[in-house]
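Before we start, here is the structure in question, set down as structure tokens.
Excluded from the complex is one protein chain; the other protein chains are retained at their positions.
Chain IDs A and B follow the sequence of writing; residue 1 opens each chain.
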Amino acid sequence: MSVVQNNSEKNKWYLIGILGGMGITMKHLVKNLLNKKKMVTLNYPEEKYEYSPRFKGNHVLTVKKDGSLRCTACMLCATNCPAECIKITAAEHDDPTVEKFPISYEIDILRCVFCGFCEEACPVDAIRMGPEWQTPGVNGNNFIYDINHLAYRPSLKGGILTHVDDEERHKAGI
Amino acid sequence: MESKLLTEFYHLDEFRGIDGYKKNGGYVDLGRALKMQPQQIIDEVKASGLRGRGGAGFPTGTKWSFLPKNGEPRYLLCNADEGEPGTFKDRLMMERAPHQLIEGMIISAFAIGSKKSYIYVRGEYHYPISVLEKAIREAYDAGYLGKNILGSGFDHDMDVYSGAGAYICGEETGMISSLEGAKGQPKLKPPFPAVQGYLRKPTIVNNVETLAAVKYIIRDGAQAYRKHGTEKSPGTKLFSLSGNVMKPGNYEVPLAYPLIDLINKEGGGMKSGRKLKAVIPGGSSAPVITAAEVEKATLDYECLAGMGTMLGSGAVIVIDDSQCMVDMLGVLTHFYHHESCGQCTPCREGTGWLNKIVHSILEGKGRLQDIELLEKVADNMKGRTICALSDAAALPVLSFVSKFRDEFEFYVREGRSKVKGTTYAEMHH
Partner (left out) sequence: MPKCTINGKEVEVKEGTTIIEAMYKNKDSIAHYCYHPGLSVAGVCRLCMVEIEGNPRVQIACNTTITEGMKINNTSQKVKDATKWGLDFHLINHPLDCPICDQAGECGLQDQYMEFGKYDPEMAEKKQKKHKVVDLGPTVVLDSERCILCSRCVRFTDEVSKTHELGLFNRGDRTEIGTVEGIQLDNKYSLNVVDICPVGALTSKDFRFRQRVWYLKDSETVCTGCSTGCNVKVYFNKEGMFRVKPVFNEQVNGHWMCDEGRGIYKFTNKEARLLKAKKGQGGHWAEMAPGAAAKELSASLKSASGDSIALVLTAQYTVEEYEAIVGTFVNTFKTKKIFFWINNKESFETFDGLLLRGDKNPNTKGLLKVLEKHGITASWGDLTAGLANGSIKTVVVAGPENQAVFPDMKDRITELSKAQTLIWMQAGSNDQLAALKGNVTLIPLKTFVEKDGTFINHQGLEQKFKRATTIVSEALTLDQAASLLSGQEIKISVPVAVETFVETNRRPDEVMLEHRKKNEFVFKRGAL
């Protein structure tokens, strides 16, 4: 960063500038005291801003009707992820209609750039970006989210149901 | 002129046994043939212009002359796997005159120099199989089969082989596969069976009627045989008349016989006085022709080919104006879907696809573009596979849809039959 020094005469009249600035501050103070509704700031953390429903916050893995993970471990999200923050280990499921499922699904949320490509790549609506964004943690470990956190964290109340249902697809002959 | 050759004595019960058959001129021609040179017989058959009666109508003498000249073992197979819906002439021939077939086969085998022949009979034909087996035993006992037949030095053995219920085994290479003990699937051509067939040896496959007719060519001579029919389609042929006629059955008429006469004279006219709507002239694989075309049609290879259909196996299916063509196509597509061997992709998937589309129309779920799709699918199945089953499935669809498009469109729009006014469920309870 470079510092530009301005040694002009005008610069010496700083007091007027300060008073002007104070004036603006006072104006807003009085305005806000008189009309609280039009105030722009929030009393965080007591008050929180309502983001649009399309907000891309922390990831959610959706579940099927029986509560199991919708994810088929196709790894398209991991392939598509520009930050390479998704790590999946696939395994063979006992149920032949399920066939493949993830035994581990980890997102390193500190690497994530919240681009939403994973959501877009998913062929079965298994991953979505939810509304959460304030997710503090004590140490680095708290930021690697596993299946338990992604699909079954308390705020999801038992999991979010997916749009894509295997049985319905089977009946439709797809 | 009496136009009956093959079926002349079919009304006689004794014609089934060897004695009755001999009494009516049986096995006389075999003796004559065995005194001729094999090449002479082939030339005679060639001169007669006999064409294959199984469906394709390929000249028999020409087929025989494709055999390689050297003396390796060769086989004669009689195709009696009569699976074409509407056809039942071979059954009659085997039941009524098994010796006629056997004699024709021995003559043919002598002509092509084969020491072993098989009759591949459709699996469902239990009775014809027992008749044939009995007749072959009689022929062996009488010295017409076995070693040194009639002192000519020619040996020949014959066996009956029962199919297992597959339409595709009526195709010659499919039949050879089945006979070899493999899954009944047609083989790639070339090599053709005449070069590499059963057990990879030269093989001639002929229909029952073709082989039986050889006897009469030897009996009367090629010129006499040519007196029946036309220049390009000589001889007589059995037609299996079925459908909405008064007297369905097998009728032997010379080729180029008017189709309308067959229906009205031999068949006794339409059943319950209804109007003729359409005719499938050559078994279910042949494209359908409308009543107007029937008036002009004669039963020979050229005329029907000119109308875009074919003589096929000679199974004339008569359809009256009470029949729903969509429903009928549903029956046909179901048949071909069931019978496709599953080897070539266009046929395996296409027959299923056609069946699904026609049935979705029948169930009232059709869309107008489905009719066009039927044509597209059928068009792309045509001529793309190893054997002709794909064509056989596609051609009826194309002809039904193009000639009775109004019925299909009505069905799609209303969800019920134009002719019967009922839905599919109501038609079939």
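Here, a residue touches a chain if its C-beta (ideal position, glycine included) is under 8 Å from a C-beta of that chain, and two chains touch if they have at least 3 such contacts.
Since we're looking at a predicted model, the values are computed, not measured.
> Identify the residue among B:201, B:384 or B:403 that touches the chain left out of the display.
Per the contact definition at the top, the residue touching the missing chain is B:384.
> Taking the full complex into account, find the residue in B:43, B:220 or B:349 that is in contact with the omitted chain.
B:349
> From the list A:20, A:53 or A:96, pick the residue that touches the absent chain.
A:96
> Can you list, in ascending order, the chain B residues touching the missing chain?
Touch set of chain B with respect to the missing chain: 166, 168, 183, 188, 190, 337-346, 348-353, 356-357, 360, 367, 370, 373, 376, 380, 383-386.
> Just checking the interface: what residues of chain A touch the absent partner chain?
So the residues of chain A touching the unseen chain are 72-76, 78-79, 90-92, 96-97, 99-100, 123-124, 170, 172-174.
The working rule: only the chains that are shown with their structure count from here on.
> How far is the middle of chain A from the middle of chain B, if each middle is the mean of its Cα atoms, in Å?
That gives a centre separation of 72 Å.
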